[in-house]
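Removed: one protein chain of the complex. Kept in place: all other protein chains.
Per-chain numbering from 1; labels A and B assigned in written order.
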Amino acid sequence: MTGETGLGMVAADAAAIPLAARTRGLRKVYRGTVAVDHVDLDVPMGAVLGMLGPNGSGKTTTIRMLLGLVMPTAGEVELLGHRLPDGAAAALPEVGALVESPGFHSFLSGRENLLRLAAAEPHLHSGRIPAAVSESLERVGLTGAANRRYKGYSLGMKQRLGLAAALLVPRRFVILDEPTNGLDPAGTREVRSVIADLHAAGTTVLVSSHLLAEVEATCTHVAVLNQGTVVAQGELAELLDSGNAGLLITTPEITLAVDALRDNRIPARAVPDGVRADLTATTAPAVVETLVRAGVPVHEVRRDRTGLEDLFARLTEDGAAAEAAEFDLALPIPEEAR
Amino acid sequence: MDRKRTALTVAAAGTATGVVGLILLATPAGAGEQPPALPEISPEALVESVIKTEKIPAMSGAVEFTSDLGIPVPGLPQAGSGGEAAHVYTDGEGRARVSISQGGSERTIVHDGTTTWMWNSADRSVQKMVSGEHEKKTAEHKLADPATAAREFIGLMGKDSTITVDGTARVADRPVYQLVLTPKPTERTLLREVRVAVDSETRLPLRLEVLANGQAEPALRIGFTDFETGAQDASLFTYTPPAGAKVTESKPGDHKPSEAELKEKQNLFESIDGKTVGEGWDTVLVGKVPAELLTGEVKSGERGTTDPSRLLKQFGKEVSGPFGTGYVISSKVGTLLVTADGRAALGAVPQQVLVDALGAK
């Protein structure tokens, strides 16, 4: 019943990939404003899908419809094989979610807040509640602050508690809307490790984010939203390959390097600290071998990290949107705060 | 979407149920029903059966009083806010209990056969009268008993009236005959007619309505809103004054007014202690008004009472005539004339009849 079988099936038959979530023709109109339109989203079982998009692109609205919180104006949603909204009772117990800013009672402690949510969890046996809550707090590193009032929590602690609530029970599908919002670098790393653990256990994960690096580091799949529609989706590797993959080589002998690569029919050009080699027709080891043979001193070789950013910029059509996403790195703003 | 339709259905069904419930609560029982079919009866036979029925059977009933006189009248019970104005119980053997609620206070009158107890919650007083017949019934007490009030009225007015039976109706969910008394043309009165609803079974008047000239709605209405015959709990007709109540004892003849009744004395209507002039519809009550009432010397600081002299000036019109000068207060059903020298005349008549009555003195 878990994602492990799902993963196996992905490999076995790509034509009929089991999906953790699927939307068709999703449309939502808020008082005359179209928030989301024609969204056909597929979340493969066992995948870690990163949902990207500039602010106001419809990420949160899509997630809210995926969870049955918001009724779509048109279109259909399938969650773990159950049609929403009727199948919500069957699907939601197996789904953990952190949507928008975490919602807790400020006058209760973190533990009490979780106890309250645990009481509402269909899959949790009453006798298991205290243990499940403690484990969940432990998992997000809040054990020390568990008995403090939520009111006194920092933004990061609130976010962690939200994560703890989403992971109160083992889930088949976990949806995290901006999980690293407000977290310090250490917290961000921990979230990444949680996502990796979930992935390893076969859980399907959907992460919405505007932090491209985070998506690139943790996701197997990507869906890019812009202006309320999905402009691209698929496996991360495939999408990146469709873009312009490259290798950045730091070297003092820039001219020598460019010449050596071009002699071997590898497109290359000079960049500030070295050379950028195009990987469309070759592989990284081939590039390095060519340079070493030509006697070029190679100080550092790395993948051109701008791949997803380029892709994102191209898909969202205007560079300003990508810049806005970049800007959010420094100033996290809760998306689509309604 | 399906859920939206469900939501609308739920809202519509629930709201409709609640609103219908509220409307049913607001609809008096029996409204809109066909008048009951009862055997024909001649007015004479009906009147006779009413006057003969002196004995009230064991019953309990709620009485409501409404008035639309055009001016506030102190001393008359107002319609209770959202409730009955009075509740009457009798055992058919002469024992009775009457509860009258007035604003936040209540009066209970219990007649246990030999003793009459009158409780007033406003000052926690109990007045005890050892006598089979207590002569001094208060105005409220009389009004609280529509059966007696209507029967007395029919007896008094019968010969000066044209009496008809105007079909049937339902009062307090019981089938009744509508007996209508219209003043004979020679009567000089403000009233157009008096309607008495007579219970078809017990022949007790269940409701009395007084209609003034030119008014569609009754100016006065007193009647049962609930009426049930049957044996009553005997404990209703015994009374033990509560601890801490002021109990005053009096025998008929040396009527000692209680504190609350003293207060009541300031009410103009109660203070006119006099005789009647004329008979029938144009009967006029003529008497003397205690002088201190007119000069306003009586302290009227207490809540719930009205200074009569101020009331006269507020609602009255200054008039003069053969009686000297004075004030006249007109309402839809009656007129009151108070002269400067302390004489007063009251009746359900135009002002001129009062002037004549005073002049006849």
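Please note the rule applied: a contact is a pair of C-beta atoms (placed from the backbone, for glycine too) under 8 Å apart; a residue touches a chain by one contact, two chains touch by 3 or more.
The working rule: contacts and distances are computed from a predicted model.
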- Task: Pick, from "Lactate utilization protein C", "Aldehyde dehydrogenase family protein", "ABC transporter permease subunit" or "FAD-dependent oxidoreductase", the protein name that UniProt gives for the chain of this complex that is not shown.
- Result: "ABC transporter permease subunit"
- Looking at the whole complex, which of A:Ala20, A:Leu80 or A:Leu124 touches the chain that is not displayed? A:Leu124
- Contact with the hidden chain, among A:Ala132, A:Met157, A:Leu206 or A:Val222, goes to A:Ala132
- Task: From the listed residues A:Leu92, A:Leu176, A:Val230 or A:Ala268, report the one that touches the chain absent from this view.
- Result: A:Leu92
- Residue among B:Thr15, B:Thr114 or B:Thr276 that touches the chain left out of view: B:Thr15
- Given the full complex, what residues of subunit B touch the hidden partner chain? 3-4, 6-8, 10-11, 13-15, 17-19, 21-23, 25-26, 62, 81-84, 87, 99, 101, 103-106, 108, 117, 119-124, 126, 226, 233, 236, 239-245, 259-260, 302-304
- Please identify, in ascending order, the residues of subunit A that touch the omitted chain? 2, 64, 67-71, 88-90, 92-93, 95, 97, 99-108, 112, 115-117, 119-126, 128, 132, 135, 138-141, 165, 167, 169-170, 190, 193-194, 197-198, 200-202
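We adopt the following convention: only the chains that are shown with their structure count from here on.
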- Per the centroid of Cα atoms for each chain, what is the distance between subunit A and subunit B, given in Å? 82
- Task: Mind listing the subunit A positions that touch subunit B in their complex?
- Result: 71, 85
- Going by the contact rule at the top, pick out the subunit B residues touching subunit A in the complex. 1, 3-4
